[in-house]
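Note that one protein chain of the assembly has been removed; the remaining protein chains are unaltered in position.
We call the chains A, B, C, D, E, F and G, going by the order they appear; numbering starts again at 1 in every chain.
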Amino acid sequence: MDSQYIQSLLTRYKSGKITSAEILRSLKNFSSESLGFATIDHHRHFRQGFPEVIFCQGKTASQVAQIAKKIVTYKSPLLATRATRQHFTRTKKVIPTAKYYPDARVITANEPRIQKVSKRPILIVTAGTSDIAVAEEAALTARMFGRSTDRLYDVGVAGIHRLLQRSHQLYEASVIIVVAGMDGALPSVIGGMVNVPVIAVPTSTGYGASFNGVAALLTMLNSCAAGVLVVNIDNGFGAGFAASLMTQHL
Amino acid sequence: MDSQYIQSLLTRYKSGKITSAEILRSLKNFSSESLGFATIDHHRHFRQGFPEVIFCQGKTASQVAQIAKKIVTYKSPLLATRATRQHFTRTKKVIPTAKYYPDARVITANEPRIQKVSKRPILIVTAGTSDIAVAEEAALTARMFGRSTDRLYDVGVAGIHRLLQRSHQLYEASVIIVVAGMDGALPSVIGGMVNVPVIAVPTSTGYGASFNGVAALLTMLNSCAAGVLVVNIDNGFGAGFAASLMTQHL
Amino acid sequence: MDSQYIQSLLTRYKSGKITSAEILRSLKNFSSESLGFATIDHHRHFRQGFPEVIFCQGKTASQVAQIAKKIVTYKSPLLATRATRQHFTRTKKVIPTAKYYPDARVITANEPRIQKVSKRPILIVTAGTSDIAVAEEAALTARMFGRSTDRLYDVGVAGIHRLLQRSHQLYEASVIIVVAGMDGALPSVIGGMVNVPVIAVPTSTGYGASFNGVAALLTMLNSCAAGVLVVNIDNGFGAGFAASLMTQHL
Amino acid sequence: MDSQYIQSLLTRYKSGKITSAEILRSLKNFSSESLGFATIDHHRHFRQGFPEVIFCQGKTASQVAQIAKKIVTYKSPLLATRATRQHFTRTKKVIPTAKYYPDARVITANEPRIQKVSKRPILIVTAGTSDIAVAEEAALTARMFGRSTDRLYDVGVAGIHRLLQRSHQLYEASVIIVVAGMDGALPSVIGGMVNVPVIAVPTSTGYGASFNGVAALLTMLNSCAAGVLVVNIDNGFGAGFAASLMTQHL
Amino acid sequence: MDSQYIQSLLTRYKSGKITSAEILRSLKNFSSESLGFATIDHHRHFRQGFPEVIFCQGKTASQVAQIAKKIVTYKSPLLATRATRQHFTRTKKVIPTAKYYPDARVITANEPRIQKVSKRPILIVTAGTSDIAVAEEAALTARMFGRSTDRLYDVGVAGIHRLLQRSHQLYEASVIIVVAGMDGALPSVIGGMVNVPVIAVPTSTGYGASFNGVAALLTMLNSCAAGVLVVNIDNGFGAGFAASLMTQHL
Amino acid sequence: MDSQYIQSLLTRYKSGKITSAEILRSLKNFSSESLGFATIDHHRHFRQGFPEVIFCQGKTASQVAQIAKKIVTYKSPLLATRATRQHFTRTKKVIPTAKYYPDARVITANEPRIQKVSKRPILIVTAGTSDIAVAEEAALTARMFGRSTDRLYDVGVAGIHRLLQRSHQLYEASVIIVVAGMDGALPSVIGGMVNVPVIAVPTSTGYGASFNGVAALLTMLNSCAAGVLVVNIDNGFGAGFAASLMTQHL
Amino acid sequence: MDSQYIQSLLTRYKSGKITSAEILRSLKNFSSESLGFATIDHHRHFRQGFPEVIFCQGKTASQVAQIAKKIVTYKSPLLATRATRQHFTRTKKVIPTAKYYPDARVITANEPRIQKVSKRPILIVTAGTSDIAVAEEAALTARMFGRSTDRLYDVGVAGIHRLLQRSHQLYEASVIIVVAGMDGALPSVIGGMVNVPVIAVPTSTGYGASFNGVAALLTMLNSCAAGVLVVNIDNGFGAGFAASLMTQHL
Partner (left out) sequence: MDSQYIQSLLTRYKSGKITSAEILRSLKNFSSESLGFATIDHHRHFRQGFPEVIFCQGKTASQVAQIAKKIVTYKSPLLATRATRQHFTRTKKVIPTAKYYPDARVITANEPRIQKVSKRPILIVTAGTSDIAVAEEAALTARMFGRSTDRLYDVGVAGIHRLLQRSHQLYEASVIIVVAGMDGALPSVIGGMVNVPVIAVPTSTGYGASFNGVAALLTMLNSCAAGVLVVNIDNGFGAGFAASLMTQHL
């Protein structure tokens, strides 16, 4: 329920298409709506420019479907992350237009149009092939904000020439999301090459002393390149969300 | 040595004020200059929009002064963090215009003019009084980029009304830097209220199971509010730097 | 075997309904009773006001059923936590009145009557939907003490207005149990709003640097709000137990 | 500025002793008052029954004195923890009645009268001699709430008979605060003996694998006795505060 | 191949029952014998009084069976720990007299006779029911040395009277093995009551901040009772082995 | 695509067997080749003397097969580690000569000839039987470089004579790879006996406080014998690779 | 106050040298005696064969002196560990016969006679020179029990022949205390050579990833040699105490 939605209610009211009672009914849940097991924050769309996002992990398929249904009621874009196919199947029943991206484990509906490609895109880079699932979650999140995105995958520092050869992609980006596991060294290198913010996403890729992403997380927090910001391990969504906030006025 | 500096060299050459040999001498160290114990990255100003910053911790006063001298040679703004008064005294001798900010432990020189205040400022918030030193480091860093800043100190979540009463300051900001130790809960609350990026800076304030800032760091990485980005413990500089990059086109 | 049970034995003895031999037989296990694999602490009901509680994890269905049987022998209320359906099925065979709460993974029998609702209830709050299982364990534990409870679910700090709108529920409570995973920030906010004890229960909800609840645990231990007390990760039972002790004289 | 203080203002206004302008002036800072480096939460006394407490660590003597001065302005009891003698000396200048307790590292002023001793006291127990400083901080905090307290020091589990001989003290308490370092085992033993809440305070006493109190903290969080609640390492203040909240209606 | 075995070879040689060539063949593997994947340390029986013990975890059923076969070849007692039923089934084929103890996950063969019960036994104590598997591993290990053992199960500190009632068992023991998970507090209490060595075995019993036994391990390492010695988490074997060494001259 | 391959192209061009267009086509991917999900670093063979190695964990069977196919296109030796049988089956379809080593979980193709055995071999030692899988990964990696290897398995420090008896193998080696879990003590002992580099590989063998190899890793990093170098837990590949680099000029 | 002391009281009473009143006065504090800041466990000598030991760290010189005075009152041997020279000076004033061992940081008084050297001694071994302080604490503790001790210092595994040359000392010992920092590997080697208990004492000797003794502690807990028991980091006292308990019947 963003400002656009409320504006349309008012317009339709003025032109006599709906009554004030209908407006009031719509606004009843403007702030939040309780499902017992969930208190949906409809106000968030108005406040943050994006509606509540469903983190599916730890929720039943039924819970996800019910929350999703409430969100799309107000024409809001739907984004559900960490979704299994079970979550999707149940959601699809109540929202037939819902789409599933298995690589990114994401469910969407009401996808917005993408901004013109002429704008400087959000660039998403991965160090390795195993980091792609997290990168795609970031890319889809940015897409749900209508941002244009660009990708540069498997260019980790063990073969630094792969990155240097594509440096033009780095220089064209408005924000760069760098997804890396194991040594997590890539954001430091990229952070030293560009003058835009770098959002570093550690992944749980690796083994042994990678401690499921802790090694990469620490590397990124200690980056000797300024301008590197960090999100939680495997948190592609958070990176895509923040990158979208940063580019809202570009 | 930023693009402006090089432009001025070229202009003076065209107008016959300097010879090509003089240009070449200037450009010799354009990429990097070796002092034996340091390889100064003069190219960074050109590449990142800000020259190399001196992290004083672990360097002698003499090393800091020598590096500082090299940086100001090319009219670049000087920023030296974690500086003791000893570092400053020595630097002052070679750069008489250098200034010292003891709260923030920062040395500056060649400070740029501040952007018009009419612009949306970078807001710096602290949870407590003990977090102010780190906040000031962030504020001074942003200032060295010429950004306008605003402050909101000691408004931690234990008295949430203090924050709510000042919410207008939150809504006016272009980026918000939130500095907090102990439970590190403030960025989550602010992150849920605004639609701009929030840079969370954990501080080592606290005792016992705060583990010198680790507790706050983890809280922030796990923020249930989207749009929260994290830097290293006590890294006010990194937060100020990233916030400045985000606001360069505003 | 609480003081009431012993009193009833004495009364029946005085009125000639039972012999002294029968009393002695009953009291034989008053202190503790050995099953070989378990030494049941019947004395606990007398000492602590509540009988031994069965922690089912790591026990076989048969062991749980045998211990449960011994507890109900003395009319004591039965509470078994972390119970699977297998544990319940086996227990049901020996205690036909046993009930199972799958959300809370709890088995009960001999449930006491609830205190009058007019009393100030124990309020149980969760930050998210995924925290409800732990919250229900706490609620059921309080219920086994006969306490009245109130619930407020999914009101985490990312949408602080959801909490503020329900603040009256906070002000009516005698004790507040706050259940939260991820950043674990909710107890700090609530702790700063009320003048009753807040029992914080970290949950293993989250991913990456949440470290299965450690992040939330640390947040709570470092709460900048005074009056916040912490129990182990996912320990809804412990929170409900302590809250019941606190409200025994209200 | 608690409800009593506001009541007195109103009474004096009604009787014509003060004007409404004077009331308004008083209430101006009712919610919070800014000192630049601190935003004092005067409203807390009204909201939580106790005014803001000053955590001196990380604050200068001057900052502590200024905040303290503002707190006593409204007749509120003053409690400043982790105070050095330097903090005290400076505070003493602006609040001549201030007192210093070096063992507990606490500054007080406006100490309230103690409740009648006939009431069941808050009992404070330590495992060893080195835990006494933390215990005294808890005791003084409870005293500032006007609670009566009792002490039982150096009765750790390595000589369990010392505790058993004093068990009557345990049975008379309304709440028990147990302070222990090293193995932190004492709260488990006491928790199993009584039917009142036990607040466990781990201390940094110990060496090697005690990890400055982490070992004791973990022991307490994993207590096999129900009814044990935990606060941060060395957090005597938090324990005393919570115990005071628990006993406000006794 | 212990000294007794070698003695018997020599006796039979002297009496002409075997030739020196046969002795030499036997002694060929006296020091160690290679199976390619394993270098069996037959010399250990001679050196340490007990032959190599097979730690089955991480070994295939076939590997276990082959090593076991070699050990029994020299009449040595066989002890294989962490054995699954698969390990046993395969071993049983090559050593028909092998026995399996599913609770302790132990395979044995050539069990020695138990020492007279009149001797002071090794006492094995557990805090809870879930600790019994580890305790039984310890008991069986001691049994393989021919030691007499005594058991006292489920007497954790939450009901300290259960332990005190059985204190005579504590006073009769020559060594006490205390097995406990969760808070791991029991060894401290027992260590303070007796004048014999206490071997503390932390178990992975627990949840949340028990960190799979780390909490109990730290408690035990920090025991405020002197005379407490610690082995690895769940290492019942190590405890039983050390206790047997301690009692070899009693 | 190593220097030999490029030389052969040039030779065939000079002799008229191929055209310059064919050379250019071959060199197009000399630096790197993009498969969308992977950016294959063909240049690595030229740069490092060994082509890109496929780390199969986290990759689908299809991805592994596609990358493998590209690598063998240029006659490069193929090495794929952490490969399941599924990975192999799919790879076998596109590279019929591929071989699978289940113990080492390794796929190879284009295996080089082994260097003459007269050279001093790379010796691979394990402390126990459970460490063999990691050791075999190291051995196969060295073999893919054409190095001769020697093995010494299950000679851990608990039976030090087993190692001392084989010390001649230690003295003949050019480099020694020591693979050990649990206490990880073996590299320290060997490191003190020889004058060649020792590469220590901690393994995740163990339980409890071995923390999946962390205990062994720390032991090795703190080795009191100089000349001990460490790789990640279970990283047999890394050890074999480094040992091969060290012996390239022998 | 051990059984010998009580016996002497009774003897003197029977012979009329003291009155029953005098006996009663002596026994008044038999169980424990309160000094306010300490509850001295006089009963421990009777119960454990050794009186309470003073852990000086965290106690003032005055507190140590007062406790020490009370202990020697009953002819008990005095042992105070982690004692600074300040602790000693103050103690010396009230106990003129007190002795100070600066290497071991130990104060003693009433030292018992040493057992005949013909008995098998407790052997104390160190890996390096820096471990000697801890070793001496162990040796002095054993001495206070009257045990004979033997020393073998600086024989770490990096030069294993140093240990092997002295192996006869290992074979003569009744118990071996092995003190080691850094990699902590020595107890594993010794544990595999002998058939007596090995008490491993990790020390905080080392740097970097030794984590102040944690690396050595983990090595010892994971020792692949059976019969190795572990105490806290730098806990020489605990090792000496346990070794003395083990050898009381030899």
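Convention: a residue touches a chain if its C-beta (ideal position, glycine included) is under 8 Å from a C-beta of that chain, and two chains touch if they have at least 3 such contacts.
These numbers were taken from a predicted model, which means no experiment stands behind them.
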*Please pick, from A:Cys56, A:Ala135 or A:Met220, the residue that touches the omitted chain in the full complex.*
A:Met220
*Tell me where the left-out chain touches subunit B, residue by residue.*
31-32, 34, 36-39, 41, 43-44, 52, 57-59, 63, 82, 202, 204, 212-214, 217, 232-235
*In subunit A, positions touching the absent partner*: 127-128, 156-160, 182-185, 188-189, 191-193, 206, 208-211, 214-216, 218-226
*What residues on subunit F make contact with the chain left out of this view?*
44, 47-50, 53, 192-197, 199, 217, 221-222, 226-232, 237-238, 241-242, 245-246, 248-250
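To be clear about the criterion, only the chains that are shown with their structure count from here on.
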*How many Å are there between the centre of subunit C and the centre of subunit G, using C-alpha atoms for each centre?*
45
_Distance from the mean Cα position of subunit F to that of subunit D, given in whole angstrom_ = 61
*Two or more other chains in contact with one residue: find those residues in subunit E.*
44, 158-159, 192-193, 208-210, 214, 217, 221-222, 226, 232
